[in-house]
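Okay, here's the structure, questions in a sec.
A protein chain is absent from this complex, but the other protein chains hold their places.
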Amino acid sequence: MKVGIINVTGYAGVELARLLYRHSGVEIAAVTGRSEAGRSLGKVFPHLADIDLTIGDQVGDVDLALSALPQKASAEALLPLIETGVKVIDISADFRLQDAAEYEQWYGVPHPAPHLLKEAVYGLPELHRSAVASTRLVANPGCYPTSAILALAPAVKEGLIQADIVVDSKSGVSGAGRTLGLTYHYSEANENVSAYGLNGHRHLPEIVNELASLRAGWRPAVTFVPHLIPMTRGILSTCYASLVEGRIVSGEKGKEELRLLYKDFYKGEPFVKVVDEPPQTKHTQGNNYCLIYPTLDLRTGRLIVVSCLDNLVKGAAGQAIQNMNLMLGFPETMGLEGLALYP
Amino acid sequence: MKVGIINVTGYAGVELARLLYRHSGVEIAAVTGRSEAGRSLGKVFPHLADIDLTIGDQVGDVDLALSALPQKASAEALLPLIETGVKVIDISADFRLQDAAEYEQWYGVPHPAPHLLKEAVYGLPELHRSAVASTRLVANPGCYPTSAILALAPAVKEGLIQADIVVDSKSGVSGAGRTLGLTYHYSEANENVSAYGLNGHRHLPEIVNELASLRAGWRPAVTFVPHLIPMTRGILSTCYASLVEGRIVSGEKGKEELRLLYKDFYKGEPFVKVVDEPPQTKHTQGNNYCLIYPTLDLRTGRLIVVSCLDNLVKGAAGQAIQNMNLMLGFPETMGLEGLALYP
Amino acid sequence: MKVGIINVTGYAGVELARLLYRHSGVEIAAVTGRSEAGRSLGKVFPHLADIDLTIGDQVGDVDLALSALPQKASAEALLPLIETGVKVIDISADFRLQDAAEYEQWYGVPHPAPHLLKEAVYGLPELHRSAVASTRLVANPGCYPTSAILALAPAVKEGLIQADIVVDSKSGVSGAGRTLGLTYHYSEANENVSAYGLNGHRHLPEIVNELASLRAGWRPAVTFVPHLIPMTRGILSTCYASLVEGRIVSGEKGKEELRLLYKDFYKGEPFVKVVDEPPQTKHTQGNNYCLIYPTLDLRTGRLIVVSCLDNLVKGAAGQAIQNMNLMLGFPETMGLEGLALYP
Partner (left out) sequence: MKVGIINVTGYAGVELARLLYRHSGVEIAAVTGRSEAGRSLGKVFPHLADIDLTIGDQVGDVDLALSALPQKASAEALLPLIETGVKVIDISADFRLQDAAEYEQWYGVPHPAPHLLKEAVYGLPELHRSAVASTRLVANPGCYPTSAILALAPAVKEGLIQADIVVDSKSGVSGAGRTLGLTYHYSEANENVSAYGLNGHRHLPEIVNELASLRAGWRPAVTFVPHLIPMTRGILSTCYASLVEGRIVSGEKGKEELRLLYKDFYKGEPFVKVVDEPPQTKHTQGNNYCLIYPTLDLRTGRLIVVSCLDNLVKGAAGQAIQNMNLMLGFPETMGLEGLALYP
């Protein structure tokens, strides 16, 4: 089958190209990128020189298109494709929130295609597998939300925790994209760590909505603070919440019970691993895994869940391909078998 | 006056040497370090070659000694000095907890000098300035506790927050010291982030005890999770707590009220700056500042305080010199005037 | 076919596992590693958890064995396998020098199997493809020599340069392996660069011998200085040599002539790319390419060649698999199709 990558020139776009190149079920038929249109892909990105394509301005005739454009531009570019029957996966935020007013509140512009919000499926396969498989429009989750939602979903679903939740995330700099900025200038970002988005990060509503949808009549009070740390790839989220009394046995046994509950929740999932030791982002570098370590702070009766993933793979391009596999009827892991690049 | 550095060969020790070299009130009379005894300081640490000293095994006749030994060894080395009237500052954890039983619980050995615990002063000058000035034994605070306690003290003291507190800290690798370990091997630590100490880190009781002491009849339920991030120096702590209702006005005005309250609390402090933008560890690299940014998550009614410092300066050697200045009657900032190394 | 990895616990060993896992022609039948024998591979290296193997102490019955042991231990481990007809690839230095006396001079021990030196083939496929295909014993080249020899071979072969050659190499820290050392301690290696091996690095004789073998009656005078730089993977070598007068046209045209000569030399090579812009190690991260950029310093009449590769792939495990493919009759690129992990 033929797929197209819209805006191959950002980091999510090149990562799509890297992964799709080894996918045996699809062919990259077209790649677009306005600023570099007309140049060969290998000239702009030497590591992609084995892919013999010229960057164009339209994806043309494809079975499925993946958009790595920024929000607003993404929906605008996908609209005509959807109308002509092309299946699409939007890596931008345009179809992640189902409420156009909420979208406008967070993104500052009216939604470009509000009529499609209802049918868009939030592409977290672990929670919405069958809906993804049958839709024509997937909203690929944000990198932070993927790590936070997967970390908390079992606890929320099982009613283990109260509504007060803190998500403290640490991200590598590639999450900020390829666009220049002083904050991402090497000499500024290196040997430095800082918090940002303290007035509310755009990924917050995704996290809240998805968690809320797991438990009827429940709405969490999430504080989410992302941090920029000096590495290229990887997100590690540390999530905190107070336990509902009596749901988990007390003491060390509770930790074990918790871990079993998580393992059971994610049983059979190809890309979520509940691990027995606190995970490291290095173990996800370049692969599509989300590693999750749930534990208890016995002194305070608090749940702690640490999760990590590669922001460009499970946090973006890899998850998009996982969704694509579901939409096109391929095995879910196809093209995503690569192991982490360690060390 | 003459001072001695006990165990100059760890990172806190060399940092003491770097800073004391430019202190105009004291002379480094002796440096010790068992494994390197007999070698010149400049041979072992080329950047200290301007300090013409041989590493010995005793500090000899000094007015004040600073110990950068590991716990237990530190108290044992300081005991004879204290008995002969030498003022001492212990950078290890040996005198930070006032309760010998609590010490044994966290450090796994009986306390080497329990009779001195009562008189030891926790050397956080911003909270215990006058006690530091009049003691002969200072317990220099841990790096994480310094960042967490200074971040939360105003809120605790003023009764703004409830007892449920989360402290999520990110530390550069030098905090783990100069002793080798796979976790700190370059190829493992680079491009990696992980949480540790999830069953309880030794710095937790310091944080709890100091915060508790600020408010009569109140004892916080602190969850503290440290993280290792790929940089050499710096700690950034993000602290979360639920607000007590009605203590701060609601809305954006509350943020301003909060910041003023913090600024007032630290008014005149030479080394604590309440800043108007989220701080970066880079702005503390090599200097003795703790930068603090308090704000509110208006959606959830939660206090967020971000603090940062250089773990080897305000988190260790610099704070020790600040304490030394108080103990010896020097201006508190003497020898600590250097600005951050930026970028 | 069945292959075994001897000493999977070093960085070359885990990289072999990562790459072989996606090789469709072979099965990893056994992995050994003395210190971790008895543990599952996924426990020791979580990113390899998808490979269901227990670390053993013998490779057992395999068609081909790849050894990532240190020198001396490697030859000793391979000897019995060779005698029973197993094909072997030695990633250590044991079979790289054909002269046992030269081996002893550089490695400080008598050669463990001098009778095999004659038949061992230096596994640089670009220079010894057919010999590799027909041998039972391949000496996999060192990481530095691979970058230097490939950079200089065309110029040497064509008689473009005089004998005075300088090779200045910059390597990421993973080249030093997984064994701990102060030089590789994160806080020491980060934000630091240094030269080493100034009295002669063990990779020098490999470089000299291979270059000498390209031109009858010619022996180069190579100065080789490796440097350690703060990154995990990658080697970039900058090679300098004086031009033989009259072999290349003068002026800018000479640069073009040189590039064409290099492109012609490596025509059809699947893993060597002569590039038109100075290359970056980032474009080789995780892949098996060696990128080569030859140019001229017109002011001084000097050849400059910049080459780069991933020290653990084309500089170790990837090249070993390239050799394995030749020895076992697979397409040379099998299992090595992965693109670089960028950014």
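Residue numbering begins at 1 within each chain, and the chains themselves are lettered A, B and C in the order written.
Criterion: a residue touches a chain if its C-beta (ideal position, glycine included) is under 8 Å from a C-beta of that chain, and two chains touch if they have at least 3 such contacts.
In this text the structure is predicted, and so the values were computed from the model without any measurement.
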Full-complex contact with the absent chain, from C:Thr179, C:Thr223, C:Ser250 or C:Thr333: C:Thr223
Among C:Arg18, C:His111, C:Arg233 or C:Lys314, the residue in touch with the chain that has been omitted: C:Arg233
Given C:Thr32, C:Ser92 or C:Gln280, the one touching the chain that is not displayed: C:Gln280
Full-complex contact with the absent chain, from C:Glu36, C:Glu188, C:Glu210 or C:Glu332: C:Glu188
Among A:Met231, A:Val313 or A:Ala340, residue touching the chain not depicted: A:Met231
Subunit C residues that touch the omitted chain in the full complex: 164, 166, 168, 170, 172, 187-188, 190-196, 198-200, 204, 221-223, 225, 227, 229-234, 236, 238, 240, 242, 278-282, 285, 293, 295, 297, 299-302, 304, 306, 308, 343
Contact set of subunit A toward the excluded chain (per top definition): 11, 172-174, 178, 180-182, 184-191, 230-232
Residue ranges of subunit B at the interface with the undisplayed chain: 11, 14, 17-18, 21-22, 45-50, 174, 178, 191, 232-233, 273, 275, 277, 279-280, 282-287, 291, 337-343
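We adopt the following convention: only the chains that are shown with their structure count from here on.
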Chain closest to the middle, measuring from C-alpha centroids that were averaged per chain: A
Copy-to-copy rotation for subunit A and subunit B - C-alpha atoms, rounded to a multiple of 5°: 180
Distance from the mean Cα position of subunit B to that of subunit A, given in whole angstrom: 37
Chain centre separation in whole Å, for subunit C relative to subunit B (CA means): 46
Multi-partner residues of subunit B (each touching 2 or more other chains): 172, 187-188, 190-191, 230-232
